[in-house]
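Take a look at the following structure, please.
Only a single protein chain was left out; the remaining protein chains are all shown in position.
Up next is subunit A:
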Amino acid sequence: MRYTVGVDVGGTFTDFVLHDRTGNQVSAWKQLTVPGDPVTGILTGIDGRASHEEIANFRIGTTVATNAVLERSGAVVAYITTRGFRDVPFIQRGNRRFHYDMNWVKPKPLVKRRHCFELTERLNYKGEITTPLDEAELREIAARIKADPSIGAVAICLLFSYLNPAHEIRARDVLAEELPGLPVSTSYEVVPKWKEYERASTTIADAYLKPIVASQMREMKRRLEEGGQTAPKAVIKSNGGETLPEAAADFPIHLLVSGPSGGVIASRFLAETTKTRNLVTLDMGGTSTDVATVVDGKERFTTSFEIEWGVPIQIPMLDIRTIGAGGGSIAWIDKGGMLRVGPQSAGAAPGPACYGRGGANATVTDAHVVLGRISPANFLGGKMRLDVEAARAATKRLADRLGMSIDETAVAILRIATINMIGALRSVLVEGGFDHRDFVLAAFGGAGPTMAADVIAEMGISTAIIPHNPGQFSAYGFLHTNARVDRQRTLMMTSRDFDAARAAALMQVLIGEGVDELATQNYSSDLEIACRLDMRYQGQNYELELEVPPEIVGPEGAEGLWQAFHDAHRARFGFDNPGETIEIVTFSTVVSARTVHPVSPRLKTGDLAPVPRSRREVGFARGRVDTPIFWRDDLLASQRIDGPAIVEEAASVTIIPPGQNLTVDPFGHLVLNTDG
């Protein structure tokens, strides 16, 4: 049992990373994904690389939930809510996505209004029952759902259920009697937090995904086992934790950003091995770029994800911002004569002009090709020959209109693409309240290494790391996941009426739920427990998260807790309001079990300067320069390369402009520096 296999099933490629425990070696490769059939790609990709008996376990990132939501191919959901509030998923929050855009169409919820049912029952804002649940009415609703064979799942979201789940639980139990076998999601179990639209939206999405995720998990397990792959399989959740396929099917909403979470986990591990405190990631592919952060060695989480603008999913997941910009982003000239890049993308077909598949628009990749940064002979390890002339012709069309040379235009395209990337990086850092100068950039994905040097130079970051196997970095991250359960619940208390015993009791309940869930996955020892409170000044609407001990109030008493909040507010926003009433809103816990992780293999140290494989003219901001080209596999630890230079490898290219330099660290990561 030598191998652990990480598999990241993407739209175009399925990426594999295999860790061989005996020799402590890592290998990575890609396999084309069969559209609509992820399992075949997995089986073909494994074939010949590792024998069945030697695989100890699989860690799989899946796009099943993401795709079902994007393509709107989930189940027909019936929605049950408090009388008077059927329209909450349609009314939403009343704001609109863009100003001044009269063509905007408000997003539709994942449920039809004809399938929404009102139930007589009501709780007040303290969680007290003011109208008891009308059970006869509920059974009538069940009968109507039963009469509609199209309905594949039920979502229940009742007002104030986060304070008292009695009615939701009763409703769930009655439906189980009346509609055996029909999946049900309750808002209390999915996301017990206040704000009914956000909770309803999340619960409906969970129900929407249940049938398709359950069947795909079963199918995946069955076919992998038929193909001889009997090793345990884990799927990766959006919080970067792993879980069993069966458990994932119970709360499929947790799989929404399964794939990209690998890049963040890998970055956390990268931060650990390279002893880097803060990393910001740039995971750039052909059509999109993911940005996330690792702060003080820890990945960061969010509960404000949206599947499209205005359709929120509020479960805790890795905070990953995706922008629609990548190597395929198209350069164009707007009505005022300004050069712009994106958001339109050439995608995979026709792709950039240099793909020679009929794409006429100059893209970011074309600009790299025009400038000689990407070699036409070494794209995807030489598997695809690029058409330089097509790239030049497309760039020339823009150059003529701008009155610039082709090279100048290509440089300008890359500069603007760089600014777009920085915009995404900044917005992530800004919302977290961070200063970019405290961060190191981790650039991966096929296109990340091509942009890293320009991004750090323009943004004022001194260092970027290009990890090994940047093209399969997400799959690599799956080798480093832990089993992890996040639990959260709203219970409001203020510094005036704080009840420490009640707070500690709730924390214990949440910890207990996490421990129980991990026990079902056979993790019961060496559990790590973290407890957090979301707090704010009373009246504020957004909380700061504070790590607290499970008993919440330490020996110094509640005063210490309130002072910790004032301090955190000052650190985050630059001011605090001493003496003000503080409110606790949400309690949350993370229970995790550390799994066996590979140790990062070390690279042999090289004493001599590395030898380039070739040289060519490459365009930079100040013109063309004769530039040495290195092959990454040739490089040894502690070697240094001064720009201008280029490092090529099978799935990516790292560019070192004049004035920057690169060193190879002991693990084979490339470390770019702007400061000479």
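Definition applied: a residue touches a chain if its C-beta (ideal position, glycine included) is under 8 Å from a C-beta of that chain, and two chains touch if they have at least 3 such contacts; residues count from 1.
Assume contacts and distances are computed from a predicted model.
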Exercise for the section: Tell me the UniProt name of the left-out chain, picking from "ABC-2 type transport system ATP-binding protein", "Hydantoinase B/oxoprolinase family protein", "Heme exporter protein B" or "Maltose ABC transporter permease". Expected result: "Hydantoinase B/oxoprolinase family protein"
Problem - Contact partner of the left-out chain, one of A:Gln540, A:Ser638 or A:Thr663 - result: A:Gln540
Handout entry: Touch with the omitted chain, as defined above, among A:Leu159, A:Ile552 or A:Ile629
Key = A:Leu159
Exercise for the section: From the listed residues A:Glu54, A:Glu431 or A:Asp634, report the one that touches the chain absent from this view. Expected result: A:Glu431
Completion exercise
By the document's definition of touch, the residue of A:Trp29, A:Phe85 or A:Phe630 touching the omitted chain is A:Phe85
Problem - Full-complex contact with the absent chain, from A:Gly36, A:Gly94 or A:Pro149 - result: A:Gly94
Problem - subunit A residues touching the omitted chain (full complex) - result: 84-88, 90-96, 98-106, 112-114, 124-125, 159-160, 194-198, 334-340, 402, 412, 415-416, 419-420, 422-423, 426-427, 430-431, 460, 492, 537-542, 569, 573-575, 577, 580
